[in-house]
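Note that this complex is displayed minus one protein chain, with the remaining chains in position.
Showing chain A:
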Amino acid sequence: MKMEEVSMSSLDNSKLEALAQDILSDLVEDACLGLCFEVHRAVKQGYFFLDDTDQESMRDFEIVDQPGLDVFGQVFNQWKNKECVCPNCSRSIAASRFAPHLEKCLGMGRNSSRIANRRIVTGNNTNNKSESDQEDNDDVNDNDWSYGAEKKAKKRKSDKNPNSPRRSKSFKHKSSTASKVSQDSEAHAPPKDSYTAPARPVGMMGPRRRMDNQESPRMLMKDETFSQ
């Protein structure tokens, strides 16, 4: 079709409509051509087959929406016996008790230093048995205590009185004053074999907040500020 100059004012409505129709069909044709080129290129370059999927295995992954089952079609609560290997002491631990184990293993818990104290004291009091025998017995008897942490506790023995309350670094960050009071009383009590439960329920999910306000120092990079 040749191009010609047409004055818009000379056209009536039906001619305008015909023109609009022409333009639209040209645009649609161009768009279709673009799609054809895309497919043509994909086939020629060899990546057109990528869209093919394995239908059978796709069916395996369909979402399940039935009561009593999770999205994979599995019954709830069948994962009781999962185990994992502690990265610190390399022992095999039940997954659902890994967190309390790790806490003691890394020497971070409230009780870790206390237990370490107790061991060191009882270890010093026995003269007949060799030190290594004592350690072996302890290992066999106590599931939660790891050898690694024991070593750590021993290192610190030289600089402090074994009976004094020892705190790991994390204690400094605990905000609740109630917990500090109970720690003090425990540390000063004579070492016992059985461990009494603390005032607040351990092992319960407590969302304790240390930093309560917006200005907590996560990444503060203040520009020049006014002096307060």
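To be clear about the criterion, a contact is a pair of C-beta atoms (placed from the backbone, for glycine too) under 8 Å apart; a residue touches a chain by one contact, two chains touch by 3 or more; residues count from 1.
As a convention for this text, contacts and distances are computed from a predicted model.
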Undisplayed chain, where the name is taken from the UniProt record, one of "Ubiquitin carboxyl-terminal hydrolase", "Very-long-chain (3R)-3-hydroxyacyl-CoA dehydratase", "maleylacetoacetate isomerase" or "Alpha-1,3-glucosyltransferase": "Ubiquitin carboxyl-terminal hydrolase"
Contact set of chain A toward the excluded chain (per top definition): 1-3, 26, 30, 33-34, 37, 40-41, 44-47, 49-54, 57-58, 61-63, 65, 70-72, 74, 76-77, 79, 82, 84, 86-88, 95-103, 106, 108-110, 169-170, 173-175, 200-214, 218-223, 225-228
